[in-house]
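Missing here is one protein chain; the remaining ones are kept as they sit in the complex.
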Amino acid sequence: MREPLRGIIGAVPAYAASKPQLLARLKRIEGQTRGVQKMVDEDRYCIDVLTQISAIQAALDKVALGLLDEHVKHCVVEGHGPGTQEELTEEMMGAIGRLLAR
Amino acid sequence: MREPLRGIIGAVPAYAASKPQLLARLKRIEGQTRGVQKMVDEDRYCIDVLTQISAIQAALDKVALGLLDEHVKHCVVEGHGPGTQEELTEEMMGAIGRLLAR
Amino acid sequence: MREPLRGIIGAVPAYAASKPQLLARLKRIEGQTRGVQKMVDEDRYCIDVLTQISAIQAALDKVALGLLDEHVKHCVVEGHGPGTQEELTEEMMGAIGRLLAR
Partner (left out) sequence: MREPLRGIIGAVPAYAASKPQLLARLKRIEGQTRGVQKMVDEDRYCIDVLTQISAIQAALDKVALGLLDEHVKHCVVEGHGPGTQEELTEEMMGAIGRLLAR
């Protein structure tokens, strides 16, 4: 098996331009996970808890798709990533496979 | 469309017995979401961020399956939920559909 | 590990009442898989092939949710399945887990 590619230390990541929005979304997701804890703590109804968990999953999927999109544009297509395009493509497919399979 | 069932105020939720473990797992997931923010803040490589997001999704799936399991046992089968078994089953199938479809 | 439950030979399955519709849906899905083969055979554009595959997945998800629904109603809740309710619930959660994880 091939070694995983290492991000280049000090390199600008593919998501540099959208970093503030990305952090804001992740902050909101963190808040949602705290909200679910509060629901459980208050003995809220299981199905309502599950609905909130589905909402977090959907929000994480959106973040993941956004990251993938920027990765493809900046790393795979423009070739700014830490490897050859073949390596970067293979690595990206692995990431998509993990998202699909969870 | 049918009204959503409301949890009975003051009722013991189906997850009562495992509440401490459930809260501990949710706390850990909250920590993972903070970890992803730190990675983004430090400009870490996109694929590594995606791998962490997949790990959170997997952890949330586990929590959701655990909740569903207790819901089926306590609410649907034993009939302790806020509705008839038919209503409870329908509602549960809705929750499973949302998890599948995100 | 516990032995898998065996369906009772000669037993009426949970989906008995909707068997004709279920078979019709599966027949249509079979047709969709043939359609995808035709697309590939005609060198159709990859993204169009992928869109068709997503449509088959969605159709299979619907069939799976329908089967689960009937299983819960007839086997788990009414207790007509090949095992105790605890065994049936555990088995059902395994099936849901497999659908989620693929």
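In this document, chain identifiers A, B and C correspond to the written order of the chains, with residue numbering beginning at 1 in each.
Heads up, the rule we're going with is that contacts are C-beta pairs under 8 Å (C-beta built on N, C-alpha and C of every residue); 3 or more make two chains touch, one makes a residue touch a chain.
Everything numeric here is computed off the predicted structure, so don't read it as measured data.
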* For subunit C, enumerate the residues touching the unshown chain of the complex. => 5-8, 11-16, 19, 22-23, 26-27, 29-30, 33-34, 36-37, 40-41, 43-51, 53-54, 56-58, 60-61, 63-64, 67-68, 70-71, 75, 82, 91-92, 95, 98-99, 102
* Asked: What residues on subunit A make contact with the chain left out of this view?
  -> 61, 65, 68-69, 72-73, 76-77, 85-86, 89-90, 92-93, 96-97, 99-101
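Here is the rule we go by: only the chains that are shown with their structure count from here on.
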* Taking every chain's C-alpha mean, which one sits closest to the mean of all protein C-alpha atoms? -> B
* Between subunit A and subunit B, tell me the centre distance in angstrom, where each centre is the average of that chain's C-alpha atoms. => 19
* To do: Just give me the whole-number Å value for how far the CA centre of subunit A lies from that of subunit C.
  => 30
* Centroid spacing, where centroids are CA-atom means, of subunit B and subunit C in whole angstrom -> 23
* To do: List, in ascending order, every residue of subunit B touching at least 2 other chains.
  => 61, 68, 92, 99
